[in-house]
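Every protein chain of the complex appears in place save one, which is left out.
Showing chain A:
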Amino acid sequence: MEKKPKEKKFNMMSLSDLSYKKQRSIIIIAFSIVPLLLLFTFSYYPLMQMFRYSFHEWNGLGPVENFVGLENYKTIFTDPEYFSVFRVSIYYFVATFFQMGFALYFATILSFDVKFKNFFKGVLFFPYLLNGVAIGFIFRVFYTGGGTLDSLMEMFGLGEYIQFWLRDRSIVNISLAATSVWRYMGFNFIIFLGAIQSVPREIYEAAEVDGANRWHQFRYIILPSIKRILQLNIILAISGAISVFEIPYIMTQGQNGTMTFVIQTLDTAFKFRKVGLASAMGIVLLIIVLLVTLVQKTWLKEKEA
């Protein structure tokens, strides 16, 4: 029995024999070096480079040397070709409110007694899990002439209201924003449902005993329980609306007045090889997102206080 500690000493390389202090430094370095390396290589270094490129005129090849100062930023805010794309994000921003409205409605209904609850929950959530390219194609079939929407409208005798859903410039962005609602509603729905269900059952029962009807329960129990998540989602909707990319890119390639800020940025960089200008656009987007986050943080903090 006495011998055991001695035996341990021979095994000098074992980590457990090092003092916890030394071990501590070793493990901190060993465990953080790869994550930090990845973080810098794929987040901070590109960010710094993007900042540098944004002051240059550069086609992405060869050395970055043609310094142009703030010229790229000036182009973004003065050339209507670049600035007008912000108008498109308004459609998606407004659409988010419909999205959250539907989500809240279905989450409320399904938090009470409903038959086939799991079926409804699953079907309403499922679109969120789908592949973006598949969704883009599904909705091309949906909106195409003689497609799903037109046939449905004819079936219900609404044939005279049929439009060129994707070709009419005054409608196309609404069609695309509606696709976005279809895709993302399930996510808000499941989050709201989770928040509502985290309220203990007894509270509803107690309220019912006190004579509260469904509207009272919604107004005084459900709404307060999801207020914070609702606020967070509304603010996130702003950054979401500016960063819209997949749906318009896959469905209309940003043509016909559906260009969004992100498609514009990527086209500028990879199609037209104006990496400097595209970088400036990326920085502008980043600043907008940061401002929105800042507003959110201070606003939510104030509300809590």
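Criterion: a contact is a pair of C-beta atoms (placed from the backbone, for glycine too) under 8 Å apart; a residue touches a chain by one contact, two chains touch by 3 or more; residues count from 1.
In this section, contacts and distances are computed from a predicted model.
Asks: Quick one: the chain not pictured, UniProt calls it what, "Assimilatory nitrite reductase (NAD(P)H) large subunit", "Carrier domain-containing protein", "2-hydroxyglutaryl-CoA dehydratase" or "Carbohydrate ABC transporter permease"?
Replies: Its UniProt record gives the name "Carbohydrate ABC transporter permease".
Asks: Pick from A:L152, A:I203 or A:V295: which residue touches the chain that isn't shown?
Replies: The one listed residue touching the chain not shown is A:L152.
Asks: Out of A:F164, A:F218 or A:F245, which residue would touch the omitted chain in the full complex?
Replies: A:F245
Asks: Tell me which stretches of chain A touch the chain missing from the display.
Replies: Counting only chain A, the missing chain is touched by 14-16, 18, 20, 23-24, 27-28, 31-32, 34-36, 38-39, 41-47, 49-50, 53, 60, 102, 105-106, 109-110, 114, 118, 120-127, 129-134, 137-139, 141-142, 146-148, 151-152, 155, 182, 186-187, 190-191, 194, 214, 239, 243, 245-246, 250, 262, 265-266, 269-270, 275, 278-279, 281-282, 285-286, 289-290, 293.
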